[in-house]
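With one protein chain held back, the other chains of the complex are shown just where they sit.
In this document, chain identifiers A, B and C correspond to the written order of the chains, with residue numbering beginning at 1 in each.
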Amino acid sequence: MFIRFLTTGGTIDKIYFDQTSQFEVGESQVNHILTEGLANIDYDVLSMFRKDSLDLTDEDRQKLKEFIENDDAERYVISHGTDTMVETAEVLAAIPGKTMVLTGALSPARFKTTDAVFNVGMAVAAVQTVNPGVYLAISGQIFEAGNVRKNRDANRFERIS
Amino acid sequence: MFIRFLTTGGTIDKIYFDQTSQFEVGESQVNHILTEGLANIDYDVLSMFRKDSLDLTDEDRQKLKEFIENDDAERYVISHGTDTMVETAEVLAAIPGKTMVLTGALSPARFKTTDAVFNVGMAVAAVQTVNPGVYLAISGQIFEAGNVRKNRDANRFERIS
Amino acid sequence: MFIRFLTTGGTIDKIYFDQTSQFEVGESQVNHILTEGLANIDYDVLSMFRKDSLDLTDEDRQKLKEFIENDDAERYVISHGTDTMVETAEVLAAIPGKTMVLTGALSPARFKTTDAVFNVGMAVAAVQTVNPGVYLAISGQIFEAGNVRKNRDANRFERIS
Partner (left out) sequence: MFIRFLTTGGTIDKIYFDQTSQFEVGESQVNHILTEGLANIDYDVLSMFRKDSLDLTDEDRQKLKEFIENDDAERYVISHGTDTMVETAEVLAAIPGKTMVLTGALSPARFKTTDAVFNVGMAVAAVQTVNPGVYLAISGQIFEAGNVRKNRDANRFERIS
C-alpha cells in the first residue's frame, strides 16, 4: 500500500533563523517524523509549496488538485497550514476515487512540545483505513471535508454539525 | 465519540530509576501524549496492569477480555508491550461488536527519540475509523488481529499474508 | 552561594503563536532549564525586559546597569539576545566587584534542538568559578567582556585577539 506525501508548508515545517530573526517554512519534517515513528511503509515525499497557508492562492489549490488528478498514486497525506486547510480540502473533494488526508500542526514539529508527530501518525493511519474522499487529521479527530471548521479562538478544529 | 484507553504496561511506559539502576514500567504516558497532541476528544484512561508483556499471563488476558465484555464503552485503545501484543489481540478478537486498537512502542515514550507518540496518534485515528474488531497500530500500519506477527530480528511488525 | 538570574528577552525565550503566525519573546525558560538540570542552587529569576536584543536601547542598558549596581546580589546570570550581547557586556563591565555572566541561544529553548540548555549550564558553572567581572557563556566558551565578537556569517562567538 503506497502513500504519497505532499508538503505545502505551514506551521508544521516552520523553523527559526537567528541570523535574520526570521521564522520561515523550512525543510519538511515528514521524513523525520516517519523515521522516528519507525513507520515501515512504502512512501515518498514531494514538496508542492513552502507557504503559510494564508498565502496559498486559488491558483495554488488548482495546481495541487490537478497534480493529484493526473498522478498515479491512490493515497495521499498532505501537510498544510491550519488557517486554510478547510478550504483546500473542499477544493480537493472534487477528485473522485482517491484517498486524501490533510494534516498539519498548531505548533512547529521542531518544537519540544508539538502536535505534529501525533497528527502525522493519525493521518498515516487514516489514509490506510478510510474510504476514498478528503479528510482532515487534527485535534485528535478525523474530519470529513465539508464538515469541519477551524475555531480560531479555541485554537482547534471542530465538526460543523 | 468516546474512547476508553486501557494501559497494561510495556516499553511505552518504561522509566529509569537512577537510585536503583532499575528500568521499570512507570506512570502511563497516554495522557501526556494526548495533551501534547492537542487531542480534543472525549476519553478516559484506566490502568489494568503495569507489566512487561512477556510477564502477562493467560489469566491477565482473560481478565482484560472480561473487563471489556462487561464494560459499556464501544471503542478502546489498549497500550501494551510489543512482545505479546499479537497474542493478546487474538484473545480479544472473540469479543463481538466493539472496536479495539492495541498499540505500544519499541522505544519508551520518555525518550527523546520514540515511536510512542506516532503510534498513539495512529491508534486514536484507527479507533475512530475502522469497523468493530481488533487491530494493532504499530510500525506505521494498521494490522488486523490474526494477520500480524512481530519480526524480532527486524524489530518491527509485519503482515503474515 | 546565591545566584540572581536576570532575563532580558532574546531568541532563547522565543515562542511561536499560531493564531497570529507571530514569533515573540515568551516566558523565560530559565526556571524550566534549572529544574530539568536538577540544579540544587539558591537562586531567583527577575524579568527586566522582553525584547529582541536589537531592540534594546542605550537607556535599557543603563537601567540594567543601575539595577545591578544598586542590588545586593554578588553573582548574576543574564539571559540576553545574541545580536547585542557584546555591547551590553561592555556597559556592565564598569560595575566593580560583581560577577556577571551573559548567556543566550542561537536557537530557542523551546526547540527540540537548541543550544539554550548547554549555554545556561555553562553560565551557571562560570558564575560560581570565575573572578568578579563580566563574561559571555556561549559557543562552548567563556569569553571576557571586551574580547569577544559575534561572527554573524559563521553564527558563533569568537575571541577578538
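Operating definition for what follows: a contact is a pair of C-beta atoms (placed from the backbone, for glycine too) under 8 Å apart; a residue touches a chain by one contact, two chains touch by 3 or more.
In this text the structure is predicted, and so the values were computed from the model without any measurement.
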Visible partners of the omitted chain are B, C
Of C:70, C:129 or C:161, the residue in touch with the unshown chain: C:129
The missing chain sits against chain B at residues 11, 14, 16, 18-19, 21, 23, 52, 54, 82-83, 106-108, 110-113, 152, 155
Need a quick check: the contact residues on chain C for the chain that isn't drawn. 33-34, 36-41, 106-107, 113-115, 117-126, 128-130, 137, 139-142, 155-158
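Here is the rule we go by: only the chains that are shown with their structure count from here on.
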Is the chain-to-chain touch network here best called a line, a ring, a star, complete, or other? line
Taking each chain's centre as the mean of its CA atoms, how far is chain A from chain B in angstrom? 26
Using mean C-alpha positions as chain centres, tell me how far chain B is from chain C in Å, no decimals. 44
Taking each chain's centre as the mean of its CA atoms, chain A sits from chain C at a distance in Å of 38
Residues of chain B whose C-beta touches two or more other chains: none
